[in-house]
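The complex appears here without one of its protein chains, the remainder shown in place.
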Amino acid sequence: MTIDFGSDNWSAATPAVEAALSRVNTGYAPSYGEDELTARVSRLFCDVFEREVAVLFVATGTAANLLCLQATARPSGFVLCSDQAHLYNDEFNGPEFFTGMRLVPVATTAGRMRAAALHETLGTLPPAGDRGPLATLSITNATEYGTAYTASEIAELAAVGASLGAAVHVDGARFANAVAATGDSPADLTWRAGVDLLSFGGTKNGCWAAEAIVVLDPAAYPDLSHLRQRAGHGISKQRFIAAQFEAYLTDDAWLTTATHANAMAARLAAALTADGAVRLEWAPTTNEVFPIMPTTTATRLRAAGARFHSWRVRGDEEMVRLVTSFATTDEDVDEFLALL
Amino acid sequence: MTIDFGSDNWSAATPAVEAALSRVNTGYAPSYGEDELTARVSRLFCDVFEREVAVLFVATGTAANLLCLQATARPSGFVLCSDQAHLYNDEFNGPEFFTGMRLVPVATTAGRMRAAALHETLGTLPPAGDRGPLATLSITNATEYGTAYTASEIAELAAVGASLGAAVHVDGARFANAVAATGDSPADLTWRAGVDLLSFGGTKNGCWAAEAIVVLDPAAYPDLSHLRQRAGHGISKQRFIAAQFEAYLTDDAWLTTATHANAMAARLAAALTADGAVRLEWAPTTNEVFPIMPTTTATRLRAAGARFHSWRVRGDEEMVRLVTSFATTDEDVDEFLALL
Amino acid sequence: MTIDFGSDNWSAATPAVEAALSRVNTGYAPSYGEDELTARVSRLFCDVFEREVAVLFVATGTAANLLCLQATARPSGFVLCSDQAHLYNDEFNGPEFFTGMRLVPVATTAGRMRAAALHETLGTLPPAGDRGPLATLSITNATEYGTAYTASEIAELAAVGASLGAAVHVDGARFANAVAATGDSPADLTWRAGVDLLSFGGTKNGCWAAEAIVVLDPAAYPDLSHLRQRAGHGISKQRFIAAQFEAYLTDDAWLTTATHANAMAARLAAALTADGAVRLEWAPTTNEVFPIMPTTTATRLRAAGARFHSWRVRGDEEMVRLVTSFATTDEDVDEFLALL
Partner (left out) sequence: MTIDFGSDNWSAATPAVEAALSRVNTGYAPSYGEDELTARVSRLFCDVFEREVAVLFVATGTAANLLCLQATARPSGFVLCSDQAHLYNDEFNGPEFFTGMRLVPVATTAGRMRAAALHETLGTLPPAGDRGPLATLSITNATEYGTAYTASEIAELAAVGASLGAAVHVDGARFANAVAATGDSPADLTWRAGVDLLSFGGTKNGCWAAEAIVVLDPAAYPDLSHLRQRAGHGISKQRFIAAQFEAYLTDDAWLTTATHANAMAARLAAALTADGAVRLEWAPTTNEVFPIMPTTTATRLRAAGARFHSWRVRGDEEMVRLVTSFATTDEDVDEFLALL
């Protein structure tokens, strides 16, 4: 038996996404986004974000991040991002290769940067005359640590970025979880808060490969389409990405699955800490829980078939990461708790 | 009514590919290629190529090409490729961005480079001491012009490349069509002929997004996996690429669909030229036909609902491109001929 | 004995330049262009160009070219340049590495592009929707072939570039020779003709290493200083570059040396063709002569100690390149003619 909290990208796709893929698997459609479905789904994004946005589909979240950073790159520039950011830790120095810029990690609390930490980090850079500009502020929402920024928190950070001349990017690989957790609207979490570019993820929340760059002020980044094609990130049979997003966005399916994943994590967190065998350094609001438990316990759980990542070992304790998704069931949670 | 010869990437996916995608759409699997299906399908590639090969899945043919070129890049280096090559004409200068090298186009006959043309092109470069090395020879097989190289033709070109110290890459976006057309084996068309790296395409021949970099001598290119991740071309739910390839390669499905596409093109070519209203500058052996017809005829066909690309207009004549695929039916051909 | 027509960069520096270098070789001066001499010499450039310009000193002409191209780069972009351009033939694919763009060579007559050739070359590119933008038009003046463009010729080419949205760059490694040959002013040959960026050379005309990027509209390229520093092209003891340029520009010394070099070439060309043993395909107006002579003659001249580059061998004839400089004397010319 396997209980799987390995990652939300270990899940499959939702039945709705699978059905949508089957539905468009017929006939012919112009390639590289010239198809009708792409046009229709782009309108859905405009509805979700309550304004005209430009949307560029890609197959991976790293692609979305790299292209957003590249679009904002400036010579000798810097990117401020969280020290837990996916693009800092998990993208194999793609940001440096694509932009020639330096990433400057900002200390986080429960995965979140605070305005004070931004200022503190900026203070460690050489004075402005002796270096290039701060080109980009990148914020991950939901964070890599199972937490989310509210719209007003995003706005506070974005204001710092803007005051320094930086473009503001949000890595929203788990954007749905942030919307579901905060109750703030996509518009409030992005352009109304001062965000310029969003990596909008579908893959971790029930698509099988569907990511979008959402350009919140389309006129500001006219070269993104060329950047995408140049990097080999234009998908020829793009209707298959569009179809996933159609299923994803229709009837708020994306929020339903994200709400479910968040709820599963909350239930897990509550139960885990109920009897004190396990503790949490912070409470999750999205779909990741980081319990600290005796290493012997973690080892026993793995031996019993539970799958999850180890995050940190300190002394005879281990912090592990449990990720829920649309596919997580109450039974999964119960079985895991029973094992524990 | 629409008769569609627009492109083989305007087609959908085969039922077998769709079924395979549905089959793996369940449960959990480790991401980024750590899943069992990826391992199993990699073995299939070794069987197809009759040797140990390394396989890296990506979502686009351009990605495969760019990463192969990047793996072979050398400072101040040059890439020789056909003047009709996709990577020369249709990849938005991605090769220059990814490699810093210059592409040098070689004149072609019916889409094919000949050894003499390679030598002639080399003669136009500055002498070896005044420039960087020839790093890469890239050959498209099947070509962009509906023709294919035999194994011995590939070997002849590869020998020129090797004699100059160049790595040899084959852009096989339509590799299946080349195998089907020549009857030569994948091994004979690649490593036995001196090819180092292959972009192996599935998308144009019945997958919806499945491309692979086949490293024919795995020890020679150890950095490819990092190159792929760095460029955002690692797919998190990679089993969905692997599943497509499993359906594609099992029971020679890929050769069945390619053989069908080639046959449809041959039938089209034969019928088109039968009554002399249309002529061909070269006979297709794979799945693209380039008839030359009066512009009035082309215009009339489009108005009647036929879709295809215009390639060249000269005087009152137009060369158009008709692409067949696994999805092309005898009825499509008949209807087109009837329209004509 | 050696008669040296190898290249104008085989010459030494003028006594005035040497004296200026000695004069500043004392005391201390702030580094990286913060010194007073740099400020003063920048004013000289404004005088020469009859407007406010920004000036960035570098040590090589290739550096100037690369940084100008980089400043004008656009994703998936193209650079149009002469098929004889130094940056196309002699810069080791630095333009591709620095910009990620493709260089498109334009056919030349006696080293000069014509507007018709620009249009013809543009016609060979894919249609605008299928490729990136034309980012840059680069014109070499004086050309690599001993000829120069007049201000009106530059304006005609620049107008074509501008109509396509391209920035206009002039590689002026031999700009002095062009000014001397045409009698047109630096302003007329650049910004009044629509030029945006100029690589202004001193090295080939009597400095030992002094090149400048002249930004004709300083507000348009604010990142150039960062581009220069990032590429390691900022000179710490920059006063030594500034000193060369002070000597170079004062009292029109640069035009005096260029006029002399041009005159020596003219004298050489006239004498060479006087008795018909040698012929010229075009008449030089600057400081390079390309006589065509029997190979036996060229071989004999070399054996007798004359140094020059071979340009083209065809049948039993050889086109050679003879380059004059400020250092060429009447005696050098006479001795060469006597040898001949």
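In this document, chain identifiers A, B and C correspond to the written order of the chains, with residue numbering beginning at 1 in each.
Going forward, a contact is a pair of C-beta atoms (placed from the backbone, for glycine too) under 8 Å apart; a residue touches a chain by one contact, two chains touch by 3 or more.
Predicted model only: the values in this text are computed from it and were never measured.
Asker: Touch as defined at the start, partner being the missing chain; which of C:24, C:122 or C:271 qualifies?
Answerer: Residue touching the chain left out of view: C:24.
Asker: Which residue from C:231, C:249 or C:304 sits in contact with the chain not drawn here?
Answerer: In the complete complex, the chain left out is touched by residue C:231.
Asker: Can you say which of B:226, B:279 or B:302 touches the chain missing from this structure?
Answerer: B:226
Asker: Which residue numbers on chain B touch the omitted chain?
Answerer: Touching the missing chain: residues 74-76, 100, 132-133, 223, 226-227, 229-230.
Asker: Considering the whole complex, not just the chains shown, which residues of chain A touch the missing one?
Answerer: Chain A touches the missing chain through residues 75-78, 89-90, 92-94, 96-97, 99-103, 126, 130-132.
Asker: Extract the touching residues of chain C with respect to the undisplayed chain.
Answerer: Interface residues of chain C facing the absent chain: 2, 4, 6-7, 9-13, 18, 21-22, 24-31, 58-67, 91-94, 97-98, 203-204, 208-209, 226, 229-237, 240, 307, 327.
Just so it is clear, only the chains that are shown with their structure count from here on.
Asker: Report the chain closest to the protein's overall CA mean, measuring from each chain's own CA mean.
Answerer: Checking distances from each chain centre to the full centroid gives B.
Asker: Nearest whole angstrom, what separates the Cα centre of chain A from the Cα centre of chain C?
Answerer: Spacing between the chain centres: roughly 51 Å.
Asker: Counting only Cα atoms for the centres, state how far chain A is from chain B in Å.
Answerer: Distance between chain centres, rounded to whole Å: 34 Å.
Asker: Could you tell me the distance, in whole angstrom, between the mean C-alpha positions of chain B and chain C?
Answerer: 43
Asker: Going by the contact rule already set, what residues in chain C reach two or more other chains?
Answerer: Touching at least two other chains: 75-76, 100, 132.
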